[in-house]
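Data first, discussion second: the structure below is written as structure tokens.
Yeah, one chain of the complex is gone here, protein chain that is, but the others are all in their spots.
The block that comes next holds subunit A.
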Amino acid sequence: MNQQDVVCGMMVDASSAAHRSHFNDKEYVFCSANCQHKFEADPTQYLEAELVTTGGTVAARLGQSGVAAAVLPPVVPVPVATALATLDIEGMTCASCASFVEKSLSRTPGVHKALVNYATERATVEYLPGQATPETLREAVVKAGYGVAAPAAPDTSAADRQAELDQQKALAYQKLKRRLWVAVGLAAVVMLLSMVMLWPALSARINMQALNYVLLGLTLPVLLYSGREFYTSAWNAFRHRAANMDTLIAVGTGAAFLYSLAATVAPHLFMQHGLMPEVYYDTTATIIALILMGKVLELRAKTQTSAAIKSLMGLQAKTARVVHGEQEIDLPIEQVRPGDVVVVRPGEKVATDGIVVLGHSAVDEAMLTGESLPVAKNVGDPVYGATLNKTGSFRFRVTKVGAETMLSQIVKLVEDAQGSRAPIQRLADKVSAVFVPTVVCIAILTFVLWFDLAPEATRFPLALVNFVAVLIIACPCALGLATPTAIMVSTGKGAENGVLIRNAEALEKAHQVTTILLDKTGTITRGEPTVTDFIVAPGQTPSQVLQTVAAVERQSEHPLAEAVVRYAEAHQVPSVPAQEFRAVEGRGASALVAGERVLIGNQRLLTEASVELPAQLTEQASELLGQAKTVLFVVIGGQGVALIGVADTVRDTSAAAIRRLQAMGLEVVMMTGDNPQTAEKIAQQVGIKRFFAEVLPQDKAGKVQELQTEGRVVAMVGDGINDAPALARADIGLAMGGGTDVAMEAAGITLMRSDLQGVVTAIDLSKQTIRTIRQNLFFAFIYNVLGIPIAAGVLYPVLGISLSPMLAAGAMALSSVSVLTNSLRLRSFRGAAA
């Protein structure tokens, strides 16, 4: 027998229900423990509702909520905009819970509309800001027995989060600098005093014991204030059975300090064993000062690696001028909602993404696409947040806000890419995982060997000095920084140039490419028809005919008609009205312009209207058809007066870009659905030697594979329309022109600018980045591979050279800084010019 769950309204099998509760001698069953708990907390709340809907179904209950909504005072249509709130609902266990929350929200005074999505656990509420607040909405949800999740941290705007992080980093940097200066100051004094001992005349007059205590007093603050973090960090890592950079510094300086401390406090013990009670306070203090200096330099360089993405985030507009009835109100960007109409004046930033609804202008989109020329915007064109309005003033309807805008998505993509791991890094990763413990073992071995092999009088100090030098010179940081810093800089640099890199692997793959396969439409060509020829019969005025043609085509929605209108607009012909427009399926269109019947269409339209063309036009028509162009015939007042040749034209930059790719040693191959003759013409025009013609959309991926079986590493470039499988199949896919979402998923690299130069930029950037990473890794490896044995003293038996720990500290500080500096060189990268 089915019984209704009084909390959520779901029908539950009463015989098998696991969740039951008794109230007033009646047993209630529930769909889940959650509903049961809610009921038990306040049974009457649900039983009242049940009275109204006794025996009712879920549908009836939903209807009841409609009744409740109708009881609300009718909302007077005041010119106050409603606000939109989204709440993350917690505790919903079934779809009925969603309707329960929805009902509770709808009943709240001031709420226009509430929608609860069970799947996303999110409520979208439209309310009047004066009558309801996010707080009252929250209360309504809680009253219904559910919770509202506090907005998760990532919901705050990226810029705010970044600002907070930056502030914290700036503070940490200041603190680090303070620690450095204390260390430098004290270490300098310790150094000077230590040198006194090397001056016999002076050292004879000074009580060495007392001097050692002075040095101890000066070194202690260096250890406890400047170097404390090394010791706590090393200790914390040790407890986690992990070892890091700080472990090496802590053990190294710690050993030198403890030996010196013993020599200061109990010199007689050393004397007894025939040892000079030497102290190494200068070494200890100097090492800490030098390493801190390295850290300061490193931190400063590191902040620059992410400069590009930070400047992208900083582009976000802070306010928007929203149209409210007759007024224009400046609103913080967080309060702008999809559907709002926003005004943009000349020189202002576009606040968010939308579609132009009034006016026209030119907008600088360089920050998003890398395109340096402003882009013309007319009614119906999309505009993007953070771009800069140049000349005109316009209004746009908001389509996307917050995390959904183009800018946010670019930032997210770059951030994701910066978090990814490059395969080239694998070796370095493996090495750094075992690096520190291995170095500690080598250092211990060094100590033992020196102690066993050196002359007895000096064996202990020599063993100690070399032990410390090995620990200090080893630098896992250079290894760890080698790849990520280069990737950070180059993905940011890519975004600046309109090249979005999905991840480090894509970046690495792009430099191995040997062959570029271009899907002709939309990459080499514009991917949209353009008027290439406009030929009028003898005796006709071209501008007059064009004006008439444009009048008809303005009314049509056909892509060919749009091409004609664009052509007419480019020639600035005056706009005249057309009446009785009629589209003739599969043939063309007709309309009345200035009292004359105008026909525009293909050969069939011409034949069916039994219009004869002048011989000259017929000849030129077949010539155009021979060039694989589409021909439109214009008939005015029953007379054939003009021809319009339409074709998908080659982009101005294609030939140059292809030449540059070829100059980089890459083979460029084209594929197209065109017949071989047309394909050959286009290939010749842009300098491509190999092409695939008559390729059906579903065979594109097969062509990629065909090239791959020839042993090539293939980069596939497409416009993202029906070539997603080919993009995914290729070793690296490049989607062009912002691409569709699908293509962006399948493509390793997305080119924001519809221009083949982006491919050059992407490949070039990839090559330079990988070169930088290789240099970094080589340097980091060679530094450690040479540095550690030298510090251990392998050269001592042969050349008598051993490395002072202070020199080792200097070398280490410089090693990670040099790797970072090398990565930062990528900042000077320039994309291929448009």
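Everything that follows uses one rule, which is that contacts are C-beta pairs under 8 Å (C-beta built on N, C-alpha and C of every residue); 3 or more make two chains touch, one makes a residue touch a chain; residues count from 1.
Simple rule for what comes next: contacts and distances are computed from a predicted model.
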*"NADH-quinone oxidoreductase subunit J", "Glutamyl-tRNA(Gln) amidotransferase subunit A", "Polar amino acid transport system permease protein" or "Cupredoxin domain-containing protein" - which is the UniProt name of the missing chain*: "Cupredoxin domain-containing protein"
*Hey, which of A:Asn2, A:Gln131, A:Gln168 or A:Gln209 is the one touching the hidden chain?*
A:Gln168
*Among A:Asp5, A:Glu121 or A:Asp648, which one is in touch with the chain left out?*
A:Glu121
*Considering the whole complex, which of A:Glu229, A:Glu278, A:Asp381 or A:Glu623 touches the chain not shown?*
A:Glu229
*If the hidden chain were put back, which of A:Phe23, A:Tyr225, A:Phe270 or A:Phe451 would touch it?*
A:Phe451
*Out of A:Glu90, A:Glu404 or A:Glu710, which touches the unshown chain?*
A:Glu90
*Taking the entire complex into account, which one of A:Gly354, A:Gly370, A:Gly480 or A:Gly588 touches the absent chain?*
A:Gly480
*asked:* Tell me which stretches of subunit A touch the chain missing from the display.
replied: 34, 90-93, 121, 152-154, 164-165, 168, 172, 229, 232-246, 295, 299, 415-421, 428-429, 432-437, 440-441, 444-445, 447-448, 451-452, 456, 463, 476-477, 479-481, 484, 503
